[in-house]
Structures are given as structure tokens and as C-alpha cells.
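Worksheet: one structure, shown below.
Shown here: the complex without one of its protein chains, the others still in place.
Naming follows writing order (A and B), and every chain is counted from residue 1.
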Amino acid sequence: MKVILLTLSRTTEFIEKFVIITAILLMMVNSTANAIGRYAFGKSLFFSEELNQFLIVSVTFFGFAYAVRKGRNIRMTALYDNLGLRARKVILTVISLTTSTLLLFLAYQSVFYVLEIKELNRLSPALQFPVYIIYSVIPIGLFMASLQYLIAFIMNLTRPGAWHSYEIEDSDAEDIGV
Amino acid sequence: DTWKFASEEDKGDVQDIFAQAFADSIKEQSDGDIKVRIYYYGQLGTENDIVELTSKGTVQFVSVGTGHLGSYVPEAQVLDLPYVLGGDVDVIRNVLTTSPTIYEDLSPKFEKVNLKLLTMISEGEMAWGANKPLRTPADFEGQKIRTFTSTIPVETFKAFGANPTPLSWGEVYGALQLKTVDGMVNPVYFIYNAKWHEVQDYLMFPGQQPYVGTVSTNIEWFNSLPAEEQEMVTKAIAVAEQAAHDYQLEINATNMEKIKAERPDLQVIVLTDEERAVFEQLSTTLHETFYDVVEKAYPAAEKDTAREGARTILQGLLSEVAANS
């Protein structure tokens, strides 16, 4: 069982990383190619903007799942930082369970949203591509993020220490911003 | 009761005047029992969002251009084709409000996405802006013209000989000024409001087509209304259409005057019949593009019927415009 879980975790992490890195680098290639095309050859990539939008949606939702896995989040920890380990563990247990539930709910909502878009047969204006296929990354990303919080919840229940995710214990967590 | 009306345009634009006149008329007819709350550009998200919200019934009315609607009702893009509606104000209005093709052949396509087409409005002729006179396809060569990203406008300017260049709204002014792009296409009132006349030296009137706005409602919701309220909606739509039409004529004329006053050196060119004929001829190649676009939006089994339907709509519209002229 543990081997299966570990394999599953490694596989999904690999997929997340692959999607994020590819999308970020493609964004650069796509934007520079469009500018070079327009400036040097007077020809724009008419789908450039659309492609970038699809890439950013993928980065956001897969990257979100990856960020949760790595315990990286923007939080307000002014009170939290002054608490003892026991209180922190209680708070993280509550947070991981409720956040997991919330994300599961959003994942469920996004399945419906994707189905709705499919039903409306919405096509992207430039490429005439069915939009729902791209938006399918939304439920996947949200579901994977929800799963990470669920694992964190189980870790908090079954193990000593306070956990942000499967890999990240409280003392290792970093806050980020821009 | 509060009905919600979402428009893709800003306060004071033609679609907003329509929405306000509609709201006033409903309020008056219902003795104040029914209020219409208007949302402007961006308040409820993108053009796509407001169409979807209306389709779901969160919002009851939506006004949006045919280009954006085309993502949901591909046949509506017939009105994006150049030299179908042409440039005659009365012909355009007559066709947009009474055309059997629009209200009998095109309108049912709205029902698939849970919408009911109420009316269509012209927001004025689309003018070409540029920094040189554009009278022939040869003049368009090498010109980067900012267009809406969808297939029909992109292919239109390709057919005319230009390099169509998609660019997001906020970047157009800067891009025109710095010559990242050379020109754009929009109704005059819009060009003035966006201040694009400051960064263009020529405005061309090619008699190509108006900007067409569509007004729709959620069909289930509409059908569930009592007969007298449905009647109110129909009446208010007629009142609002008149108000939007009057306003469109006025605002396009006043803004043209303002452009001339602020940019006395800006040249206005109205294409001659011969010059138009050349572009009109080129435009016929886009009819197949339109059929392709529609066909592409349907699953394999329905492609043939869809293409045939698109052909019926385009040919019907062309003959109605011809009959009205």
C-alpha cells in the first residue's frame, strides 16, 4: 500500500513539474516568437494570445497543486507564529481538513463548469479549439491540491509534529509573495 | 423584482444607452415594480462570461457583439462578414430589426445555448484607421492592422492584403503611437472615446459593415414570465432599439466633429464605388471561410446540415440586403 502511494505521489509530482516547466518555457518562446514575427516579418501569430492563456491556466492550476505539495502558501501567521507546537498542530489539522474539503468542492464545481462549456460548445476565437479540453486541467489541479491537504490532514492525525503536506513539516515551511 | 442586464460596453456607449432605455421603459410599464439593474463592461467579467451567465440564468439579459457571440452561436458570425450588411444606415437597421433570415433562420441557433435573440443594433460603420490612405488592396500591403482575434476578421484583413495583428485592448493606443501596429478598425464614436484618433493620420470609410450588437435573454426564464411581462419586454426592446439607433447616429456624428476639431490634419477618405467594388469582390472568398467556421463547430454527424444551414443564412441575408437597397 505504501509503495503504491509513494509511486502515485512521485508520478503526479513528475507530471506537475513537467507541465509547469514546459508551460513556462513555452510562454517565453511563444511571446518572443510573436514579437519577432511581427517586427521582423510583419506577421503575427494570430493564436499567440490564446496559447498564452491556455498555458497560464495550466501553470496556475498544476502549479497550485505543486505549491500545496511543497507547503508553499501565502498565509497571515502573526498569531500562529506565537503559538506552541500543540496549538499549531490543532490549527494545521483543522486547516488541512477544511481546505481539502473546500478544494474538493471547487473541483466538483469545476467539473460542472467544464461540462457546461462543453455543452455550450464554446470554441476559442482564433484556433476554433474546444475550450473545455483546456479547462479540464482546472478540476485535475484542484483535485490534486485537495488530495495533498487530505494527506496532510492524515499525517497530522497519525504522526507527531505539525504538517503542511506529505513532505513538508511546519518548521520547513516557507511563506512566499512577490 | 430586479432583472439584471449585462452589457459588454462602458457607461455612455451605445449598448449602455440601449440598456438604460430598456430599464426606463420596464420601470414605467410596471409602475416601478420591476427594476432593471445594469452592469457595464468588466463588472461581471468578460464578454464570454456575461453570455454564459445569461445562458445559466444568473443574469436575464445580455448585450454583446456578434464577434463574441460567435464563440457560442457560430452562425451569428454571418454579421461579421464584410460587405454583407454594407454601409447604408436605413438598409442596415431595417435588416437588423425585421429580417426573416435573422429572426427565423438564425434565431433558433441561439436556443441551443439557452438564449433567445431579442434584437440587433448597429453601432455605426466600422472605419479603418491608418497612417496612410488605404484605397486598394495594394495599399494594405505590409500594414499591421489591429483586429479582434477571431477567424472572420483575421481572414478578412488577410484577404484585403494586410497583416492582421491581434492585440489586447489596453495596448492598442500605445502600439498605434509607437507604430507597433499601423492601423485598426472600429466605429467612429469608439475611436474617439479611446483617443485612437490622436495616433492615426487617416480614417477610411469603406462601406464594409457596421459593428453589430445583439441583445438576448435567457429563454427558459423568458418563457416562464407571465404573458403581460413578456409583452413588456417586447415593448421595451422596441423602445430601446429606437433610442440606441438615434443615439448611435448622434454620437457617431458628434464624435466625428470632435475628431475633426482636435485633429484638423487628419484625412477622412470615403471610398468610391469603384474602390469598394474591389474589396467587395475579395470579400466573397470569405463566404467559404464562414461555412468552414460553422461546420467546424459541429460534431461529424451534423457537419453537412450545419454547412447547409450557414449557406441558407448567408444567402438569405444577402438577398434581403439587396432587396432593401
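Basically, a contact is a pair of C-beta atoms (placed from the backbone, for glycine too) under 8 Å apart; a residue touches a chain by one contact, two chains touch by 3 or more.
One rule holds in what follows: contacts and distances are computed from a predicted model.
Enquirer: Of the candidate names "Acyl carrier protein", "Probable septum site-determining protein MinC", "TRAP transporter large permease protein" or "Glycolate oxidase FAD binding subunit", which one corresponds to the UniProt protein name of the undepicted chain?
Expert: "TRAP transporter large permease protein"
Enquirer: Using the touch definition from the top, which of B:Gln43, B:Gln267, B:Thr284 or B:Gln315 touches the missing chain?
Expert: Residue touching the absent chain, from the options given: B:Gln43.
Enquirer: Considering the whole complex rather than only what is displayed, give the residues of chain A touching the chain that is not shown.
Expert: 17, 20-21, 23-25, 27-28, 30-32, 34-35, 39, 49, 52-53, 56-57, 59-64, 66-67, 70, 72-81, 91, 94-95, 98-99, 102, 106, 109-110, 112-113, 116, 135, 138, 174-178
Enquirer: Could you list which residues of chain B touch the chain missing from the display?
Expert: 37, 39, 42-46, 49, 52-53, 56, 58, 167-171, 173-175, 177-180
In the analysis below, only the chains that are shown with their structure count from here on.
Enquirer: Please tell me the distance, in whole Å, between the geometric centres of chain A and chain B computed from their C-alpha atoms.
Expert: From the centre of chain A to the centre of chain B is 38 Å.
Enquirer: Quick one: which bits of chain B touch chain A in the complex? Just the residue numbers, please.
Expert: 48, 52, 55-56, 67, 70-72, 74, 112-113, 142, 144, 148-151, 154, 163-166, 168, 180, 293, 296-297
Enquirer: Quick one: in the complex, what on chain A touches chain B?
Expert: Touch residues, chain A against chain B: 38, 42-44, 46, 48-50, 116-117, 120-126, 128, 131.
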